[in-house]
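Only a single protein chain was left out; the remaining protein chains are all shown in position.
Our next item is chain A:
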Amino acid sequence: MTTSDLDGVPARPPVAERRLHPVTPFRRAWAPVAVLAGWAGHDPNGAQEQLQRLTSTMLLIGLAVLVPAAGLYGFLSWWFTHFAVTDSELRIRTGLLFRRTAHIRLERIQAVDVTRPLLARVAGVAKLRIDVVGADKKDELAFLGEQEARALRAELLARAAGFAPETAHEVGEAPAHELLHVPPRELALSLVLTGATWGSLTAALVVPPVLWLATHSVWTVLATALPLLGAAGASSAGRFVAEYDWTVGESPDGLRIDHGLLDRTHETVPPGRVQTVRIVEPLLWRRRGWVRVELDVAGSDNSVLVPVAPRAVAESAIARILPGVTVPASLSRPPRRAGWCVPVWWRGHGLAVTEAVFAARHGLLRRRLSLVPHAKVQSVRLTQGPWGRLWRLADVHVDTGADKTVTARLRDAEEAARLLRAQAERSRTGRRDARPDRWMT
């Protein structure tokens, strides 16, 4: 079915509508079971009481009604979901009772993700998600055949890049050039050196016994232990599994991020979509010179670019993503009197403005350096409270399109006023040499 759909694409007129992969309805069939399980997990005492009242026949009858009903719902919602790729848009038509049509403009695509959760990998299908500003969770195509998803991603990107409509589906996937790869050993070690991992593990090991001593109630202990264990697992093993085999690549389509041990994710961020980049440096990583790089793309969920890498490697990757940007080596600290506003921690703040970026750092133990290319600045604000006025200090905020605000705190008031004017000027002119939305034109 999938292959025939795929083969049929070139022959059809441009607005031919397609359906999702026929495996799709089955994922809906799980919904009521998942809801019940979620309710049982949320309120174990109530669930047990309710279960004791039910007989096994009633349970069977309930399941016999619920599962086909959910299956029918799944089938109908699959039947009524269509999508089509036109020259400039991706159209998704869906909804059983309430019809909904989404037209997504291709030149405004911020990122395209192909994810393959474990079960979907077994079934040979994938989820395709298009990130645009203000997009809905519903605007993802789940599920498509694996081949079809790849072909569709390539086609969408080719059209978004501005290739001619006739040739768009023949362009195929652009070759990727690997920028960096995170070895599993380094990833495991970096997680061991993260405070959050140990914090959640100790919480999971200490809190339940203490509660047991205090209350002697199995349900209370279970109700707290399970979420704590879940959090501990998510922050250690879960992160390892999700960030396993992290590969960042570069292609004419933009940035490629592939990762995951069980659930594989392939993300493509077209050129010029990155709004901010953050270099995070936890305290324990500093001796090894490791950093984590996060990025913000408007409308995208994923925010990690590199889970762990040596600083030099990370900086060279950033230079590829934000062309012409070098990470400023030295930052200017706030004046000494800033200690009256923010004791001790004022030393963690810093600011550097280069030709291409506005860079502000904060945090003393866990340092975070945020970089905003001038071309991505939406507005600049200066704020000053009464206490800051007394010490002639002001904050400068730079707002970006990914709903992230980067703040240079505790600057000298006159410097801040100059900075405000200069930054407005820079962000206005920074646009001139930016690439067009259709980056191949």
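The rule is simple: contacts are C-beta pairs under 8 Å (C-beta built on N, C-alpha and C of every residue); 3 or more make two chains touch, one makes a residue touch a chain; residues count from 1.
Keep in mind that, in the parts below, contacts and distances are computed from a predicted model.
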item: Chain not present in the shown complex, as UniProt names it (candidates "YdbS-like PH domain-containing protein", "Peptidoglycan-associated lipoprotein", "Sugar ABC transporter permease" or "Peroxiredoxin family protein"); value: "YdbS-like PH domain-containing protein"
item: Option from A:H21, A:R108, A:R239 or A:R361 whose C-beta touches the chain left out; value: A:R108
item: Sole contact to the chain not displayed, among A:L141, A:A232, A:A298 or A:L371; value: A:A298
item: Absent-chain interface as seen on chain A, which is shown; value: 108, 110, 133, 273, 275, 298, 376-386, 389, 397, 399-401, 403, 405, 420-421, 423-424, 427-428, 431, 434, 437
